[in-house]
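Chains shown are a subset, placed as in the full complex.
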Amino acid sequence: LNLERQFEEFRHQLDDSGNLRERIRSIALEIESATRLMQSSLLLIHQSGPIPEVLEKAKGQIGVLKELYNKLAEIILECPGQYYRYHGDWRSETQTVVSLLAFMHWLETEGLLLHAEAEEKLGLKSSEFGLDTEDYLIGICFMSNDLPRYVVNRVTAGDYDCPRKVLKFLTDLHAAFRMLNLRNDFLRKKFDGMKYDLRRVEEVYYDVKIRGLATTGNTTGEQGDGGQS
Amino acid sequence: MKDAFSKYASYLNDLNDKRERVVKASRDITMNSKKVIFQVHRMGKHNKEQVLEKAEKDLAVVMNQYMSRLVKELQGTDFWKLRRAYSPGVQEYVEAVTLCNFCKTGSLLNLDEINASLRPLSDPSTEPLQINVPDYLLGIADLTGELMRLAIGRISGGELEFAQKICRFVREIYRELTLIAPIMDDSWDMKTKMDTMLQSVMKIENACFSVHVRGSEFPGSEDANFSLLGGLEIE
């Protein structure tokens, strides 16, 4: 029968796509595992480990990740046009990856890791398999969530200039995000959370400032000549 | 940072605007497909042709006016990326078009056939929108609910055989979906729909049972083979 033949065909198609998904999931698990190692290394930053050494160790995983994303890209290329069919299976892992890369980037440069830079680091730039913009943005929000903790621990360890630097970065980031028209979705919710990070960093900066611990001289200067541009 | 973010902003704006338009088209498709379904339910024993003709005309409007809007918005990766935005509309459309088709031909309209009918809507230079298997199946699942309503109504209308035909048809779909539902992309939706579908099957079966035992009580009587309502309509 016609009806039976159609459903028979569907069954084959869906079995195939199930297998594909299986392979994707297994790579996503490996990504998660590599990310976990990276995260573990980075955690030492909160215990005032020396930043360059900590970064060195964490960077070791970038190569691994690059390779894994490569494999993922290959799988996806098997079924052109269906990137977003399977996207849900690696997106949350990727958001974490972005957040860690962006944090490491900030530690090195005090600047934001841009979307294109993130893609490059993961070797995604050339292929048809790119880094989804929303995943990138969510990853950046995740990074922001870690900054208050970082600032608190740096101040405890005696680095009184850190709050000012983080505050400047976060204020700029927050302002940049506000340029986006967000829908009522997960990204929006995450961004809404960023204001609490900002507030907490402001508070720490306040604590430092009111006690005269901040190196007041150049701060006011910096703020004075233009603020969050 | 500002430059990069204005790039992201325009990306998101475009995407959101498109999504907004797709959602809107989807809602229009839903609303108008639902109207087609309501129209089909207005079918009686003696107005079948007119009712179905009107339903098909309405369906053509849905296709030319609303589906075409959707088709124009969607390209390549959008088919899966924006699926959630248009899926409800497409499912409802599948429901409507397969319902009409079943009433006319007594068989299931295939996905390929539906997709073929969409092709003329799109610019020949671009990849045409193709309804995906999960959306088609979710639409078929809802179709069985409407067929149940139809079957109960047709028994009322005295068309017992039509009801029995629906019964066999819905059972067949249920049986096929038993094997397919668990391997679908997001099987969760489908699982609850399977339960509802089984309820629908049993509602039809119970109605057929009820007519059957009533009819068997007077096997000799001429009336027994006739509709109940048939009598009323004649009066």
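For reference, chains read A and B in written order, and residue numbers begin at 1 within each chain.
To be clear about the criterion, a contact is a pair of C-beta atoms (placed from the backbone, for glycine too) under 8 Å apart; a residue touches a chain by one contact, two chains touch by 3 or more.
Computed from a predicted structure; not experimentally measured.
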| item | value |
| --- | --- |
| Number of copies per protein chain type, counted over the whole file | A x6, B x2 |
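Methods note: only the chains that are shown with their structure count from here on.
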| item | value |
| --- | --- |
| Interchain centroid distance [CA atoms averaged], chain A/chain B, Å | 42 |
| For the chain A and chain B complex, residues of the former touching the latter | 2-4, 6-7, 10-11, 13-15, 17-18, 81-85, 87, 111-112, 114-116, 133-134, 136-137, 172-173, 176-177, 179-183, 229 |
| Chain A contact footprint on chain B (complex, rising order) | 1-2, 4-9, 11-13, 16, 19, 76-77, 79-81, 83, 107-108, 110-112, 127, 133, 137, 172-173, 176-177, 179-180, 183-185 |
